[in-house]
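For this depiction, one protein chain was excluded, whereas all remaining protein chains were kept in their positions.
All chains are identified by letter, namely A, B and C, in their written order; residue positions are counted from 1 within each chain.
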Amino acid sequence: MTTRVTIWNEFLHEVENDEVRSIYPEGMHETLAAAFKEHGGFETKTATLREPEHGLTEEVLENTDVLLWWGHKAHHEVDDEVAARVQRHVLNGMGMVTLHSGHYSKPFTRVMGTYGSLVWREADEKERLWNLRPDHPIMDGIPDYIELEKEEMYGERFDIPTPDELLMISWFQGGEVFRSACTWQRGLGRVVYFRPGHETYPTYHNPLIQRIIVQAADWAKARVRRDAAGSPNQTSFEPVPNPTKEHIL
Amino acid sequence: MTTRVTIWNEFLHEVENDEVRSIYPEGMHETLAAAFKEHGGFETKTATLREPEHGLTEEVLENTDVLLWWGHKAHHEVDDEVAARVQRHVLNGMGMVTLHSGHYSKPFTRVMGTYGSLVWREADEKERLWNLRPDHPIMDGIPDYIELEKEEMYGERFDIPTPDELLMISWFQGGEVFRSACTWQRGLGRVVYFRPGHETYPTYHNPLIQRIIVQAADWAKARVRRDAAGSPNQTSFEPVPNPTKEHIL
Amino acid sequence: MTTRVTIWNEFLHEVENDEVRSIYPEGMHETLAAAFKEHGGFETKTATLREPEHGLTEEVLENTDVLLWWGHKAHHEVDDEVAARVQRHVLNGMGMVTLHSGHYSKPFTRVMGTYGSLVWREADEKERLWNLRPDHPIMDGIPDYIELEKEEMYGERFDIPTPDELLMISWFQGGEVFRSACTWQRGLGRVVYFRPGHETYPTYHNPLIQRIIVQAADWAKARVRRDAAGSPNQTSFEPVPNPTKEHIL
Partner (left out) sequence: MTTRVTIWNEFLHEVENDEVRSIYPEGMHETLAAAFKEHGGFETKTATLREPEHGLTEEVLENTDVLLWWGHKAHHEVDDEVAARVQRHVLNGMGMVTLHSGHYSKPFTRVMGTYGSLVWREADEKERLWNLRPDHPIMDGIPDYIELEKEEMYGERFDIPTPDELLMISWFQGGEVFRSACTWQRGLGRVVYFRPGHETYPTYHNPLIQRIIVQAADWAKARVRRDAAGSPNQTSFEPVPNPTKEHIL
């Protein structure tokens, strides 16, 4: 069965900055969409900040098995109602893969409950991502480590809830470490955070980075969905009433 | 060093309902405050819904090491700004112990990121809380299980993030189970959820239930605090700037 | 790609006890093998205690992606060397699904590091297994709960390391609860424990129980394998030497 992926991108850097545009001429979302197409088994859509409702209408989300999110300098422009809508869909079963500076995005911090803060530095330094979980489907085919010649540094303490699964830890030349690939379950949905992808580096052209993102989407995709109209009081994915006295065994 | 506890109670049932008032004449918060006094080592304050700012001003929270929360039928009356303030204080280091129907409270669902939903039934049925973690400070002195003759039933699936620690599972006469004592870390703060305490039963007079609540508060109390003025971008509890190129080793 | 399952059964009760034989005429391993065949995508072998090396030679294990284990009254008859061999294969990548009284088996307690103890009672009582993780591949298609009319009771405290994932909690008529479906990662391998399956009940004929076992095997199957000859000092699944001074970046 085909997995329906929606790739959301802020899509401002690529429009406003020549350097970034030279790396991602059609925007990062198109580079990532091409990676999904190449891999096969996915049907991809894209959505961006400046579209009406940021391209994330109720209908789009209802037809999305997993949502990718890349945002950076305009988190505040994301409408609170749309952010709440994304959170609701995650809790109802949709997967979400948050990339790089999405750690500060409204949908991610809402489902985490924390600031999502970290330390960072732009210094063209080397990053090594170490693979802790060769047994994990998201790490399938990934070697002991991936090396990126130049990336932005993200350092601990990363203000997130303890991940359910910690898949990779990054080493940076300047002396920092970072939990770079993490998973969590939230409601009926699954959430992945994956660190690399600063806009001024060609990171999303790297085949191993692409492989992890595709496998993260496959792992996080919705398996069950709660009716979008379901009240918060409805815990079951098959609508059931609360049990009453008659239900006592 | 004395731990400063603030006990927050909705304090509506005790005012409006004779049965509840007969069990908790001064309100549950006073019953719990007495338990803390008896145990020793705590300085307790109380706060209730109908006070200005629900009794939870910036100053009160700054001087609170751990906040207890009991709310039930008026979650919607809690001001969004006060709920956000409580969340911020938790992330900055304050502990929070959420009791019973507080699973739907604004502060709890904000730090969890999930609905907090569950199934429930009022049928005067027996509850048994099984102790999974005799090694844990919150379970100190607690036997293999605690039996409550009559309680409200709460049943799975409890819509919470996977707990960092699962301390107790409840059994209910009618056929349900429930993760009844759970802990999570959020930011620099620690969060506990403890299930029992429906207002029509004398649960908070039970010495073992009191013991768990007191020990939960002791476990969750703030050990470090981030400056309340700290921006979300400040990860350290000792204010530090983001490292720059000069910091590369 | 076909997953190679080896189903290990003590196979004593079915031989020695008429009641058990009437439920599982060919042995439980054959009932389970039939379930895998029906589901498709698996190639199954069986192995039993009284075979030479209990049917678990080095060669058999090297060609096993996931091992199922049902043992009860003859754990002590399992050769220590074979138990160590199974443990080594799990750490090197083979999956293991431990069923019912396998909680006391040598391979399980070796990879857990704990006693695996619990309380139990045979009283023909009702069991309800509650589904905590509808998002999890092992729980695919499983309703809110599964009810078994009669089963042996297993109660907490179950002496296991905190599971990486807790998928189901059982409720028993007599007042106990139990963590009935748990997963752990060990080395490059994945381990599942699944509770039901006392030999005097037809539990393994239940389609939902079969579905969970098949899905558990699929989830736990080996994805990477370390060379069986690999020394414990070899962490990588692609043999690499320890880095030396020349490797400093």
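Here, a residue touches a chain if its C-beta (ideal position, glycine included) is under 8 Å from a C-beta of that chain, and two chains touch if they have at least 3 such contacts.
In this text the structure is predicted, and so the values were computed from the model without any measurement.
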Given A:70, A:154, A:171 or A:219, the one touching the chain that is not displayed: A:171
Given A:34, A:74 or A:132, the one touching the chain that is not displayed: A:132
Residue touching the undisplayed chain, where the options are C:55, C:175 or C:197: C:175
Sites on subunit B contacted by the missing partner chain, in the whole complex: 93, 126, 133-137, 140, 143-144, 164-165, 173, 185, 188-190, 223-224, 236-238, 240, 249
Residues belonging to subunit A that touch the chain removed from view: 128, 130-132, 134, 144, 155-157, 162, 165-166, 169-172, 175-177, 179
On subunit C, residues whose C-beta touches the chain left out of the figure: 87, 91, 104, 110-121, 123, 125, 153, 155-159, 161-162, 164, 173-176, 184-187, 232-236, 240, 242-245, 247-249
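In this text, only the chains that are shown with their structure count from here on.
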Sites on subunit B at which at least two other chains make contact: 155-157, 162, 175-176
